[in-house]
Structure formats: C-alpha cells, structure tokens
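For reference, the structure discussed in these notes is given below.
A single protein chain has been omitted from the complex, and every remaining protein chain is retained in its original position.
Letters are used for the chains, namely A and B, taken in the order the chains are written, and counting of residues starts over at 1 for each.
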Amino acid sequence: MLYLIGVASFAVSGVLAAARARMDLFGGIVLAFIAALSGGTLRDLLLDRRPLYWTQDELLLTVILAAGVGTLVYIRFFRPPVRALYVVDALGLAVVTVIGTQAALAAGIATPAVLMMGVITGATGEVIRDILCDELPLLLREDIYAIAALAGSVLYVVLDQFGAPATLNAVLAIVLVFGLRLVSMIFKLRMPSLPRLRG
Amino acid sequence: MLYLIGVASFAVSGVLAAARARMDLFGGIVLAFIAALSGGTLRDLLLDRRPLYWTQDELLLTVILAAGVGTLVYIRFFRPPVRALYVVDALGLAVVTVIGTQAALAAGIATPAVLMMGVITGATGEVIRDILCDELPLLLREDIYAIAALAGSVLYVVLDQFGAPATLNAVLAIVLVFGLRLVSMIFKLRMPSLPRLRG
Partner (left out) sequence: MLYLIGVASFAVSGVLAAARARMDLFGGIVLAFIAALSGGTLRDLLLDRRPLYWTQDELLLTVILAAGVGTLVYIRFFRPPVRALYVVDALGLAVVTVIGTQAALAAGIATPAVLMMGVITGATGEVIRDILCDELPLLLREDIYAIAALAGSVLYVVLDQFGAPATLNAVLAIVLVFGLRLVSMIFKLRMPSLPRLRG
C-alpha cells in the first residue's frame, strides 16, 4: 500500500509540474508516469531486480493514471498554487526514499550504498521531472532536500538495526523526511553556500 | 531491415540537431550515435535483454556512421531547413516505436506496460538528443508527439490481437505515427493546454 502513496504523490507532482511549464493535457499525463516510475526503475536497474515492478503491476499503472487524471480535473476547477507541487513532492520524496531504503537493505549491499540507494530512489523522479521541464532540480536547488532524504534513510537503517518493526520504522522515517522538507520550506532554512570560484 | 531505417533516421536527426546547436563536426557524429542508440538501449535495460544489441552488431554501427557522415556532407552542400530535422525525427519515432512495441510484446509483459515501452523506445532518442542540445524535448513541447507514438503502439497491439501479419501491422502503425506527426506539424494541431497554476 505504501508504495502506491509514494507513486501517486509523484504522479500528482508530474501533472502540477507540467501545468507550471504550460504543457498540454497529454504532456501532463506523460510527466505523471515519468515522475512516478523513474525512481523505482533506476533502483531496480541498479539492484538488478527483474522483471521491473511496473511491467507486471496493472494496479500500479491504474493508480498513476487515476492520480494524473484526477489532478487534471482538480487543477481545472481549483487552480492550486505552485507550492502545492512542493508539498506533494515532499510526500513522494519521503515515501519513495523509505521504499528504496527497504529494497536496498533486502539486497544486502554495503551500508553506505544502502543510504545512497534510498536517496537515489527518492530523488530520481523529481530530478528527471524537473530536467524535462527545463527547471533546475530541487535536489540541487533546495538546501534541505538530499539531506532530508539521507536523514530518513539513516533513521530507517538505525531503527532496523534495533529490530524495530518495519511499519513503525517506515512511518517514523517518512514523518522525518516530510517534516524536514516542510519546515525548511516554511522557515526558508539554508545550508552554508559554497565559496565562489575565481574567474 | 526495419530497425536500420529507424536507427538511421535518428542518426540523421542527431547531426541536424547538432548543426542547429552550432556544434563541431565530431559533436555531430557523437550526437548521431546517442540519438540512434538511446531508445533501444533503454528498452533493453528495462526488459533485461542482453547482451545489448549494438555491442554485437557491427552492421548497425556502420549504418549509423554512414548516415551521420552522409548527413554531414549533405548539409555542407545543401543547407537543409530546420524542419528537415522534424521530418526525419518523425520517421525515427514511428519506426522505433513499432520496434519497441514488438520487443515488449515478445517479452510478455502487461499490456499497458507494452504500450509504455513502445513510447519509451521511440521517444528516448529524441529526449536525450534535445536535452544534450539544451532544447526542450519535442516529447513535452509538441502537443501531438507522445500521443502519436501511443496511437501507433495501440494500433500494433490491436492488430496483433487479431493475428494480422507482423509486417503489415508494422507498416500500418508506422504510417499512422508518421502521418499524425506530419499532419500535426503542417496544420499546427494543438491539444488543450493545462490550466495555469497560481503564484
């Protein structure tokens, strides 16, 4: 069930990003699928998990389509603000990072690679979505983005070491990532900038 | 034979896109290879088909090189207009979408995933080519692009259900995709735009 929430969040974010970029209706649906499936696809390619989950899962594809079409209808009547995009993106990031971390733990790879795989799974949908919209990815534009995902992945791995139940771990890690993103957006938290290069 | 036409079309489109972006000669050849091979490579990664077709197929690489060099010579003497790029791109999209659909059908994945795989195979070469040229991908900029590929993939799958011969299916689906792209370019057909977000 959890993965459907993450995938639906990114599907909604895809339509909102397409609307921000002034695309047409079908472009919105295309971007919903790309945003929803890129992270898990890259994770499965990297971990060599086959067949790819979405080639076998018609429920998943139906949920993406429903979330995409629902968002089309919603924005037609309610014209949400751009920041709605950032909120659903934060939810997608939180859920998909945790799912990626779980899959990487199950694959038995080195712990630093588990953390990286969590961040990669969570952030790839956003990165590809925003590059296709000709926007700088939030991953690199927002100060508290990759580090929020990393914090959630670390929390999950640590709790998992202590044998906490997977569902509790997942909920806590999701709340942490989502909370960090929301707080950083509301209070405009910044990390120190890199020094400027010469020339 | 069919795949050589698709691959050659995208190779030509790569050189034309490089010329539009004012690159040098060797950049044109690099982009020919990237445009020609990206779609099939992603398809084979997603479907786990190994070894990758182009690592074993010297004829294919020769055709790409010949198409690329031939285009270099052609544009040196004839200076084609930018719209030549869109026409060969449309041919590449049509052929490669059909090839991707055939491969996905053979892999026995869920039908919606077959259709997605057709569109992914057909459009990826264009998307990567245009992102590398710092252009918005046609996939998201043109209203009738992804939906034209999807229509061709649907037609192929439906005809295949009725047991029509593969060659006939392929020709009809290619004509449909290519025709939809040409007609939409000539008549500047539009899909409805997404509503604007607030803020």
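Keep in mind that, in the parts below, a contact is a pair of C-beta atoms (placed from the backbone, for glycine too) under 8 Å apart; a residue touches a chain by one contact, two chains touch by 3 or more.
Note that the structure is a prediction, hence the values are computed from the model and not measured.
Asks: Please output the residues of chain B touching the missing chain, sorted low to high.
Replies: 15-16, 18-28, 30-31, 33, 41, 45, 50-52, 54-58, 61, 72, 75-76, 79-85, 131-134
Asks: May I ask you to list the residues on chain A that touch the chain which is not drawn?
Replies: 45-48, 107, 109-110, 112-113, 116-117, 119, 127, 131, 136-137, 139-140, 143, 146-147, 190-199
Convention: only the chains that are shown with their structure count from here on.
Asks: Cα centroid separation between chain A and chain B, in whole Å?
Replies: Inter-chain centre distance comes to 28 Å.
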